[in-house]
Structure formats: C-alpha cells, structure tokens
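For chain A:
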Amino acid sequence: MNTGANAAAPSSLRLILTLAIAGLISGIAIIGIYESTLPTITANKARELREAVFKVLPGVSQMQQFVWRGDQLIAAEDLQKDEEAVYGGYDENGEFVGYAIPGAGPGFQDTIGLLFGFTPEQQLVLGMEVLESRETPGLGDKIYKDADFVGSFSKLSIDPEIVAVKKGTTSQPNEIDAITGATISSKAVVRIINKTHSDWIQRLPPPGSEPPLRQDAGDGS
Partner candidate 1 sequence: MHPAHHKSQTEDLEIQRVPFGKDYVMPLGQHIGVPSKPAVVAGEAVRRGQLIAEPGGFVSTALHSPVTGTVREIGDLRGVDGRFAPAIAIEADAFATQRVEPDPAMDWQSLSLEEFIDAVQMAGIVGMGGAAFPSHVKLSVPDGTRIRHLLINGAECEPYLTNDHRLMLERPAALLEGAEIVRRKLGAEETIIGVESNKPDAIEILCDHISPGQPVRVVPLKVKYPQGAEKMMIKSVFGKEVPAGQLPRDVGVNVNNVGTIVAIADYFLRGMPLIERIVTVAGPGVTYPANLIVPLGTPVRDVVRFCGGLKGGTREIIMGGPMMGRPIASLDVPVLKGCSGVLVFTEEQTSRRKEYPCIRCGRCLEACPYFLNPSRFARLARARMFDEMKAHHVFDCVECGCCTFACPSDIPIVQLIRTAKDDLTHRKESHG
Partner candidate 2 sequence: MKKKDPDLLLFHAPLLRQGMTTPRAMRDVIYALLPATGAALWFFGLSAVLVIGSCIAGAVLAEVTFAKRETRGESLRDATGVLTGLLLGLTLPPGLPMWMAFLGGFVAISLGKVIWGGLGHNLFNPALLGRAFLLATFPIAMTTWVPAAGGFLDVYASNLALPFMQAQVDGVTSATPLGMMKFEQEVTPLANLVLGRTGGSLGETSGLLLLLGGIYLWLRRDLDWRIPVSILLTVVIFSAVLTLFDGERFPSPLFSLFSGGLMLGAIYMATDPVTSPVTPRGAWIFGIGVGVLVILIRVFGGLPEGVMYAILLMNAATPLIDRYTQPRVFGRGVDST
C-alpha cells in the first residue's frame, strides 16, 4: 500500500476526504448486507445448534440455554464474551433429560470442537457430535464418520472418566473402543469430554434440582 504522495498535486484534505467517503459508502453497503442476511444466519445457527443438541440427547424436543454468569448457572438467552454455556434438554412433557455440553481441545491436527449429551443423574454420556475438526480424512475423521464410534457414546458411564481402549477389549461400562489407526483422535475426543465434564460437574446444580423449562424458550430459537 504505497500511496506515494510525493507529487503533492491534490491536497491532503482531498485525499482524506476521498478515503472517508469510500469508507462511508462501504460502511453503508456492508451494513445493508449484514442487516438483510442477519435473520437467516441467526436462524441457521440456531437450527444447527438445536439439531446437534437433539442428536446428543435422544428423546429431547425442547432446549434451553444456561450460562455460567457471576459464579452461578442461570437460564439466559444472550451470551456475553468470555462466558460459557450449556444447553438443557427437555422432552415433550418439559421433563429435564440432560445437558448438552460443548467442549473443545487439541486433536491430532488442529482443535476439535464437539458437543456431548450428559445426564447428571446417572452420570452417563448420552451422545456425542463433532462440530469442528480438521482431522486426517480417512483416518481421524472417523471420529464423526464412523457410526460405531459415535454410537459408542450412548449410555456411556463417565464415572470417574471415560477410557478409550484398543478395539475389541472393552470390559467396563466406562470403556469405549478406540478407532484402529486413529487412536490419537479417538483419545483426543475422550480427553475433551472428560475435561469438559470435570470443568462443568462442579457448576451444574445437584441432580434433580435442574431449573425447569421456561415457557418462552420452548423451541430454543
């Protein structure tokens, strides 16, 4: 960006004004497109989130966001910077089923982001969905492509924590089969869940005292 204003024919003021005008026009254009696409984008995001939550918490049809704010967990619609959230899942009758907890951590290649369903009453993981990963195609990406692996996260005990073992050697309720050839990725998923779980377990209210579903948050959008 060499503006090279040596041959100072136009005045500095004109230069500044040109830039300001360009900025003004561009700002208007951008705000225009932003405002017009915002509803769709927000709706897309919410739908995605809802689908993911429903997937990791089987039998859930309604959800509500909880935010860890001021050292307590409160039901809130908005999410400020540096705040963390979990999603409570409720069945058709509004009965609490479990939490969908997002977690992230280093994987084989890059950060893995995931969401898992968790029921505090039974200390079970109900389901797991990978939201974001750059794991090796064909190997590491089995953490979300391999139905067996994803399926093994249903009714999985997380007491005291999940352990990934070599394929075909599961014997305990808290053990799952690691993917052959993608042990690192499998273990990364397990580690992220364990870590997120241990982070949140202190913050969640004692089992049975979950806040009820607010009526206005019915569809979670």
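Keep in mind how these were chosen: all candidates are chains of the complex that A comes from, given by their letters.
The rule we apply is simple: contacts are C-beta pairs under 8 Å (C-beta built on N, C-alpha and C of every residue); 3 or more make two chains touch, one makes a residue touch a chain; residues count from 1.
All of these numbers come straight from a predicted model, not from anything done at the bench.
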{"item": "Direct contact with chain A in this complex, candidates 1 or 2", "value": "2"}
{"item": "For the chain A and candidate 2 complex, residues of the former touching the latter", "value": "108, 136, 138-139, 166, 178, 180-181, 183-184"}
